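Missing here is one protein chain; the remaining ones are kept as they sit in the complex.
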Amino acid sequence: MSDPAPDTAAAADPAADKRSNRGGGPASSTSPPSAMAKQSWRDWLNDDAPKSRRQAKLAAWYRAWGELRANPMAMFGFYILVALVLIAWTAPLIAPHDPFDQDLAARLRPPGSAGYLLGSDSLGRDILSRLIYGSRITLYIVALVALLAPVVGLFVGTAAGYLGGWLDVVLMRITDIFLAFPRLILALAFVSALGAGIENAVLAIVLTAWPPYARIARAETLTIRNADYIHAIKLQGASALRIITRHIWPLCISSLVIRVTLDMAGIILTAAGLGFLGLGAQPPSPEWGAMISAGRKFILDHWWVATMPGLAIFTVSLAFNLLGDGLRDVLDPKKNSK
Amino acid sequence: MTNLLDVENLTVEFPTRTGPFEAVRDISFSLGRERLGIVGESGSGKSITGRSILRLIRPPGILKANRIALEGTDLQTLSEKQMRDVRGHKISMIMQDPTVSLNPVMKIGDQICEAYRLHAKASKAEARAKTLAMLEAVLIRDPERVFNAYPHEMSGGMGQRIMIAMMLIPDPQILIADEPTSALDVTVQKEVLEIMDKLVRERGMGLIFISHDLNVVSTFCDRVLIMYSGRIVETCRADALHEAKHPYTRGLLNSLPQLEHPVDRLQVLQRDDAWREAASVSGAVKVGAAVKSGKAV
Partner (left out) sequence: MSAQNEIRLEHLDVWFGSGHARVDAVKDASFTVPRGDSFGLVGESGSGKSTILRAITGLAPSWSGNIAVQGKPLRGKARTKEFYAAVQMVFQDPYASLHPRQTIDHVLSEALHLHSFDRPDERIVQILDDVGLAQSFRFRYPHQLSGGQRQRVAIARALIIEPSILLLDEPTSALDVSVQAEILNLLTDLRAQRGLTFLMVSHDLAVVGHMCSRIAVMNLGAIVEMLNVADMRALKADHPYTRQLLDASVQRRRVG
């Protein structure tokens, strides 16, 4: 009748119905084996019959983590991002210099010169230290955008998709209007209206980034809302708000997470672009885009000034893309539904 | 003269987190120019058995067999290219849902013509004539109209007739039908089965009919293999299915509600772990005997 995907082994076996029904599994402890060996933790997480809500949830996470771990490219991306977070967190400890410290005597040193591993810029600031501190700004932008844009999109998309009617028309036309603007130009307009600065750059990016998420959330909602399990919960008397937030969101979130991760690269690049145009982070701040912009003047004679932050942007963007690809394989909502 | 198909010691394995799962375990059977039914519940391995004959087990599934021989040639020794020739040309398969097997943006007639021309080097006009004849053979009243229609314009019953036409047009020796009528209404089901039955018999083909429906199998087959948990637990003549001895077969028969024999409670199948451990019964028949049992019906 169907493909015997290994995971359905239990489901594919009608005898399982009877065998495990009455007997009840061998009784194991109801609490996590706190002080026990690692092995039993794994058993606890792999238990086919979890004993509590927490165990069921953790086991599901553990299973997803196991799948992600089996994908070397995704793990490579994951490790880069973990490293990025660590670097940003410990910046004052690991940066060899103060990122704002100017030393005009040591300006435009090439990479590898004493004390300046990645060289120095036109004001004699250590590029490595600036990159390390710049990771904080990058993470700040990424985190803010990742928190705001998908949430706006999720609200708009699921409401439009589930409630339908004129609300759907109005919300989706607004989405279309935002989609019709060229992204960078709209961001430029916002920043020039609100003034340059990181927060305003983030706001501008969010304003241009949410419409695709709304579209994805709406498309997902349209397929989900006619599923029997949504009908079933409706027949239990759940309100529209509860159905959307408790039953539809959990299913949309995985596709949004995937999309956000894949979009992260673009968001970093947009932020860098705004910085490059002088509309994002402002000069002394070691934002990577602004650093490229500053290095532009010397690109022919002193290539490293612009190249080093470029490489940093490239590495982080690539890491997000690799992780996003891996997450898509793990989180795909269509995978477990059958 | 040999059997059309001989399968010896077929095992299909799927790796799972808890170790390999054997979906089909060491079964043997043969097929002559007869109608062989394979019945069992979901998860019994009947569909996988059908697919393994065509080597359609996708990795990570592993197929192991001593022999899967089509008229004496072991299919396991063929290259993937030769295997493509076998599929469709010598062995055809009809699936449960015709809509997934038909290309939605291509006219039905063109799809059947293409299936024909892939195997027989025929001209377009010849293929068209043959297609129309075939559509008529599956009792489609207006073949011209259906020829120019798209799959979504067809009902389930029509779709399945078209699949039968498409699968039989290259004149295969064996037809594997995997639950071909389970999605259809009872009245339509009977018509489709009768069409298939007639064509298979007229052409002297071998039919492997995979179904969960004991009644349908006993009507439209000569011989039946009953599968449980990847093994063949019993084999018998289809017309003697209601005299089956194995407790599993009996349990399946008894758990059906009957209109004329009302009961307060339906009999529930009591499963026995010994069934899954017991060795497979061989579904192979000596060459002469196969022909005889085929004629006996």
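Residue numbering begins at 1 within each chain, and the chains themselves are lettered A and B in the order written.
The rule is short, and it goes like this: contacts are C-beta pairs under 8 Å (C-beta built on N, C-alpha and C of every residue); 3 or more make two chains touch, one makes a residue touch a chain.
Because the structure is a prediction, the values reported are computed rather than measured.
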Options B:His89, B:Lys107, B:Arg128 or B:His212, residue touching the unrepresented chain: B:His212
From B:Met227, B:Leu269 or B:Val285, residue that would touch the chain that is not displayed: B:Leu269
Residue ranges of chain A at the interface with the undisplayed chain: 7-8, 10-14, 16-17, 20-25, 48-53, 55-56, 60, 227-229, 231-238, 242, 246-247, 250-251, 333, 336-338
Touch residues of chain B, complete complex, unshown partner: 41-42, 156, 185-188, 190, 212, 214-216, 218-219, 241-242, 251-253, 255-260, 262-269
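One rule holds in what follows: only the chains that are shown with their structure count from here on.
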Mean-CA-position distance for chain B and chain A (Å): 48
